[in-house]
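Have a look at this one before I ask anything.
Note that one protein chain of the assembly has been removed; the remaining protein chains are unaltered in position.
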Amino acid sequence: MNVTVWNEFRHEKNDEAVKAVYPSGIHEAIADFLNEAGFATKTATLDEPEHGLTEDVLKQTDVLVWWGHMAHDEVSEEIVSRVHQRVLDGMGLIVLHSGHFSKIFKRLMGTSCDLKWREAGENERLWVVNPGHPIAEGIGETIELEHEEMYGEHFDIPVPDELIFLSWFKGGEVFRSGCVFHRGQGKIFYFRPGHETFPTYYQSDVQKVIINAAHYVAPSKRDKPVYGNAQPKESLS
Amino acid sequence: MNVTVWNEFRHEKNDEAVKAVYPSGIHEAIADFLNEAGFATKTATLDEPEHGLTEDVLKQTDVLVWWGHMAHDEVSEEIVSRVHQRVLDGMGLIVLHSGHFSKIFKRLMGTSCDLKWREAGENERLWVVNPGHPIAEGIGETIELEHEEMYGEHFDIPVPDELIFLSWFKGGEVFRSGCVFHRGQGKIFYFRPGHETFPTYYQSDVQKVIINAAHYVAPSKRDKPVYGNAQPKESLS
Amino acid sequence: MNVTVWNEFRHEKNDEAVKAVYPSGIHEAIADFLNEAGFATKTATLDEPEHGLTEDVLKQTDVLVWWGHMAHDEVSEEIVSRVHQRVLDGMGLIVLHSGHFSKIFKRLMGTSCDLKWREAGENERLWVVNPGHPIAEGIGETIELEHEEMYGEHFDIPVPDELIFLSWFKGGEVFRSGCVFHRGQGKIFYFRPGHETFPTYYQSDVQKVIINAAHYVAPSKRDKPVYGNAQPKESLS
Partner (left out) sequence: MNVTVWNEFRHEKNDEAVKAVYPSGIHEAIADFLNEAGFATKTATLDEPEHGLTEDVLKQTDVLVWWGHMAHDEVSEEIVSRVHQRVLDGMGLIVLHSGHFSKIFKRLMGTSCDLKWREAGENERLWVVNPGHPIAEGIGETIELEHEEMYGEHFDIPVPDELIFLSWFKGGEVFRSGCVFHRGQGKIFYFRPGHETFPTYYQSDVQKVIINAAHYVAPSKRDKPVYGNAQPKESLS
């Protein structure tokens, strides 16, 4: 299975605090544990030609992981349309943290994807609310994150097809932190944690969730549905 | 409650067969029964300035009904964005029949909204699959349509939040014909029947569904959620 | 519209602390504000004959509100079956707080309905996660309860058809606190708050939710679906 990890890769170049946590970029940290988990993993970043997401790359990608934040606006509409089409055609998509405001996530959701936020480094606790779900396999009843950015409800997304994690924040907020959506033949998993100044993606249970999700949103092997004018399958007379 | 019925109003001008069925336009036929049901109903059409959907009109609209087909592409992006925002802010939206391919519906869904179709005038039978739902109130176990265009699965929409009707077609297809979606603070109802060459909107149980739906998708009275940077509600120390 | 408020009415007789909060019983406190809201409201309690839920009473009940805790086991199977059938036939049901462990709720859910709990009087904050839902109408972005019993995930219920409130607790837990379920022709609303030692049901926004819910789960007027052997609606030849 081929996974491509996409990252805008800007914070890590411009901000010493971020560079200290993710010296090779968030994408490399994520690619490392996905590779170890047995996925054939590549990376792509905003400043590469076509943001690293050429037709060829996408065609060979089973699951795309997306991390973006400060440069959502720099992602070209053409590439967004290309990724959108690939998701509808079956490619899995894992949207992480601030990717909630990415063009691709907003286009797939049809809503503002807005939320409350606060950078206070408070602790976050994710509770499993769908205990039989494959994405929660091997996860305890909570995931404890010592320091994270807060995201709070209302999170302006469509009702998730499956809700797997709910977050508790010390400052008094809650959040739907692990959500599955079906769009076309594609499956999407949104996972909240992962602020650029915290070592969240080095934590083993966070990695486990992303690995589980990559398996879960993998494309199903089926011909694309046929649309358009259709002959009757039964006699109309 | 204020309802605005929007229609592209083209078939009825250009096609004698359609004019014969809806001489004043589909919008007037729909507005008639909504008026009778007690809604303050207005109409708007594609060829009016701003397609009849000025900021003022939308501001005063609780529920917008949408019928379009041959001229989806002529609806300006600006007006689509305006309607989109109003739906997210709470305005109800009822999308009828070929409106499945309207820009506003596709933007709200995030998918292609494609489907199978056939104009053979075969009979359609809608079955109620959510018998306690207010939109099915007063409806028998089926709605029988003697002649309709066929729409068949796969219908490329997100999983509906509520599924109320399933259609059977003589030619062998099925379709999810009555679907509720929440987007932002707004509620959307997609209802399949209503091809322009058939007198579907004069049928009393079809009218009843649209009347019920107008009540159901009416805005809830609440302040808009607050988004953005948030102070903690509890001490972080 | 006829509402019946059922209460086991034991704590209020046996426990001075509870009596101090609800001197006439929780059912009377709830009936009071429902009456004021315009519902024709009656009460019924465990120690009445047939627990106050005779065939006649149920037949005339549009929405049944249920509060129970220490005496779930004393509710007879026969009455549970009677209420169950009425819900499937369309009667609305609002299950409050510790009613999660009532026989009727467990039978309708098919799961254990178990959860975490703690009586520490900590504060609870309910967040609205479905901002356009009629049950949240008139409610701010949170409901703040100064002292409540904690209920925490995992809450062993089926996936709710609609999720409206999520609770945050000071001690670190979250909970799906406002859930709609469809069963048969009936609609069910589970609402978490309302421990017997706290004046929760005197709080106006809590009352507002229960009033909204009574409207929402009210029966739809439709004939019961026909089941069993069916003649074909189309020729089979």
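Going in written order, the chains are labelled A, B and C, and every chain counts its residues from 1.
Convention: a contact is a pair of C-beta atoms (placed from the backbone, for glycine too) under 8 Å apart; a residue touches a chain by one contact, two chains touch by 3 or more.
Given the structure is predicted, the values throughout are model-derived calculations rather than measurements.
**Student:** Which is it among B:30, B:128 or B:210 that touches the chain not included here?
**Tutor:** Once the missing chain is taken into account, the touching residue is B:128.
**Student:** Of A:52, A:68 or A:90, which one is in contact with the hidden chain?
**Tutor:** Of these options, the touching residue for the absent chain is A:90.
**Student:** By the contact criterion defined above, which parts of chain C meet the unshown chain? Give residue numbers in ascending order.
**Tutor:** Interface with the chain not displayed, on the chain C side: 88, 107-112, 114-118, 120, 122, 150, 152, 154, 156, 158-159, 161, 170-173, 181-184, 225-234, 236.
**Student:** Of the residues in chain B, which ones touch the absent chain?
**Tutor:** 125, 127-131, 141, 152-155, 159, 162-163, 166-169, 172-174, 176
**Student:** Considering the whole complex, not just the chains shown, which residues of chain A touch the missing one?
**Tutor:** Considering the whole complex, chain A reaches the absent chain at 90, 125, 128, 130-134, 136-142, 161-162, 170, 182, 184-187, 219-226, 233-234.
Keep in mind that, in the parts below, only the chains that are shown with their structure count from here on.
**Student:** Between 0 and 180 degrees and rounded to the nearest 5, what angle rotates chain A's CA atoms onto those of chain C?
**Tutor:** In degrees, rounded to 5: 180.
**Student:** Over half shared numbers or under half: where do the identical copies chain B and chain C land at their interface, same or different?
**Tutor:** Result for this pair: same.
**Student:** How many angstrom between the C-alpha centroids of chain C and chain A?
**Tutor:** 36
**Student:** Name the residues of chain B that each touch 2 or more other chains.
**Tutor:** 161, 170, 182, 184, 225-226, 233-234
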